[in-house]
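Shown next, in C-alpha cells, is the structure this report addresses.
Each chain you see keeps its place in the complex, though not every chain is here.
As written, the chains take the letters A and B, and residue 1 is the first residue of each chain.
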Amino acid sequence: MKAIVSHGAKDLRVESQAAPTAGDGEVLIKLDTGGICGSDLHYYNHGRIGAFELKEPMILGHEIAGHVAECGPGVEELKVGDLGAVSPSRPCYTCAFCQSGQQNHCLNMRFYGSAMLFPHVQGAFRELLVADRRQCVRADGLSGAEAACAEPLAVVLHAAKRAGDLMGKRVLVTGCGPIGMLSILVARAAGAAEIVATDVTPFTLSKATEIGADTIHNVAEDADALAPYSDNKGRFDVLFECSGVAAAVASAIPALKPGSILMQLGIGGDMTLPMQAITAKEIELRGSFRFHEEFQTAVEMMQSGRLNVSPLITHRFDLEDAVAAFNMAADRTQSIKAQIAFN
Amino acid sequence: MKAIVSHGAKDLRVESQAAPTAGDGEVLIKLDTGGICGSDLHYYNHGRIGAFELKEPMILGHEIAGHVAECGPGVEELKVGDLGAVSPSRPCYTCAFCQSGQQNHCLNMRFYGSAMLFPHVQGAFRELLVADRRQCVRADGLSGAEAACAEPLAVVLHAAKRAGDLMGKRVLVTGCGPIGMLSILVARAAGAAEIVATDVTPFTLSKATEIGADTIHNVAEDADALAPYSDNKGRFDVLFECSGVAAAVASAIPALKPGSILMQLGIGGDMTLPMQAITAKEIELRGSFRFHEEFQTAVEMMQSGRLNVSPLITHRFDLEDAVAAFNMAADRTQSIKAQIAFN
C-alpha cells in the first residue's frame, strides 16, 4: 500500500507501507480521492503549521473518500463496494465536550494528519485506510471527487450555522480559496440577498462569479475596493473572513453594519485588529473550528444537488504525481481545489 | 452658570456661561452630580481621544444627575424638584438604526461631550442643563451621586445583555476600573457562579473583592496568574474585557472555554490578538457600545437595591476643585469613581 508522507519542508514522498485490517466496528476503505487542504500545504512547504512542527514523518491528508473494501464485525450500515465520504474527525465521544455536543473541541481528538500531538496523528492519503464506522457517510450518487469535498464543505456549513440565518442578508467574503469559495456557495444556498467577494487573483475571482458571487473585487489592484460599501455605517450583515490576513479584516470593518457578524475562518496567527471600530460597531467576531454533525449534512446537500462543489475541483492528479498536485494546489492563479486520485 | 470646559490637554477651566431655558418637551436641570469617565480623562490629559481631537473648547461630562428646575411645555412625567438621572444619549429617533431599536448606533447621535463632530457636541458638566424629557428618568429614592452612576451602569447592563444569560456561569473580568467594577456587580446580580477579577493595583482589587469578586489576581505582580485556569481547555464562560490592553486579552484566551464569550468593553485602539486560538476555541468576541433602554433599567435596579453602586463612588469634589477631581479620577491606586458636586 502506498501513502503520501511528509518528511519535512519540501520533502514529500510516495512510500509503501503495510496494509491495515478492519477491526470491530471498523471498515477498510480503498481510497478513491484525497483533496489537498491549506494545512497540508503548510506541512508540505514549511514542515510545520504555526506552532506544530513535524518531528517524524507524517502521512498528510484529511479530505477523503473511498470505497468500502471490507467490513469488520458489527458494521451493518455499510457494505463492500459502497462509496463513503470519510470524516477525518475522530473525537473520543466520552469527554465533557463530546458529551455536550461540541465534539470539535474533544479533549482527545485524533484528527487525521496533525503534528499537534507526538507521536503525530497520521493522515489519510493512503491507498488503504481503516476507519471507524462512525466516520463514514454513504455517498451514493456522488463521485469520489465530490465526496472528498464533504470535509471542507462541513467546515463551512459549521461556520454558516454559527453565523445564523442568512436569508435576505448581505454577505461579504474575503479570500476566495477553497473555504471562501464554499462560503459563497453556502451563502447563496442559504438565501443571501447579495454576495460580494474579494481576493487577489483574477482566476479565483472569476470562479467566485461563476459559482454565485454577485460582485467581485481584486484588492491587490484596489486596496480601497470596499470603501464604497461603508456609507451609513456599512452594508454587510455577515463577513466570512477566509483570508487570515489582518489587512483584509481591517479594510472590511468599515463595510460591516453595526451588530454584524464576522466569521473568522481564515487562520493567520496573531492579527492586529481595529478594536475601537469593532467595539463601537458592536461587531461579533466568531471563531469557527472544524465541524461535527455537519459532515453528514454536507454529503446530503451534495446528493440532493442543492450544493454543487464540482466547479471548485479544478485539478486531479495521479498518486505518483503527488508533488505536482501539491504545487498546483498552492497556485492560486490557476487552481481552487486540487485532488489526488488513489484508484 | 458655571461649566467645566476643556481647552486642550491639561487645560481644564471652570467658566461662566449663559444660563439656558427649557423649550417644548424639555426640562431645565439644576445639576447635582457629575461623574468623571475615562473618556473625560482622555480629553483632559491628551486633548483628544483616539482620532477625535479638541478643535475648540468643549464642556466635558456625561454621567449626570440633577433636580428639575423648570418644565417646558408638554412635559408631564416630571415636575419641579424631581431628582432625575439624565441620559447623555441623544439619538435622532428617526434614522434606520433608531427605527430598528439600535439607538446606540444612531446616524445622527449627539452624545454629550464628544469631539467626534465639529462644532463639538458640548458636554453636561454645567450647573444648568436643558435636556429633552426623553433623556430624564425619575430617580426617587436615590442620591444624586447614585443617580449619576446610571450612565456607566447602563453601559454594563447593555454589555451583559449582549453576553446573555450569566446564571451559574464562570465569569472573568480583566481590568477593574469603574466599568470592570460594574461588570462584577452586574455579573454577581445576574447569578454568576464564580467571578475572577484581574487588575494592576491593590486598591482596585481590594474593592473588587468588596463588591463581589470571588478571586482576584494582580497581573502586575504575576503576569501568568490566569495560567492555572487553562486546564481542560479553560474555565470561564464569559470574559468582560475592561482593560483595553491586548496583553490582557492574550493572557485570558487560554483560560476561556471553547465557545465562550469575550465582551470587549475596554477601548484601546488597535490590538494584536491571538486569532489562531480565538478561531480554534470558537470564541465569540462581541463589541459592546453605549446603551439605550438599559438607562432606565439601571435606575430601576438601583432603586430596588438589587444593584448597589455606592461602594464604587470613592470621591466627591466641589465644582471649583474640578481639576483635583480629574486628577483623582485618573489615580487608580486610590480611586474608582470620582464625582463632582454641582449643588
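One rule holds for everything that comes next: a contact is a pair of C-beta atoms (placed from the backbone, for glycine too) under 8 Å apart; a residue touches a chain by one contact, two chains touch by 3 or more.
Since the model is a prediction, treat every value here as computed from it, not as a measurement.
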item	value
Identical protein chains in the complete assembly, only 2 of which are shown	4
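The rule we apply is simple: only the chains that are shown with their structure count from here on.
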item	value
For the subunit A and subunit B complex, residues of the former touching the latter	50, 96-97, 102, 104-105, 107, 162, 232-233, 244, 258-259, 264-265, 267-276, 278-289
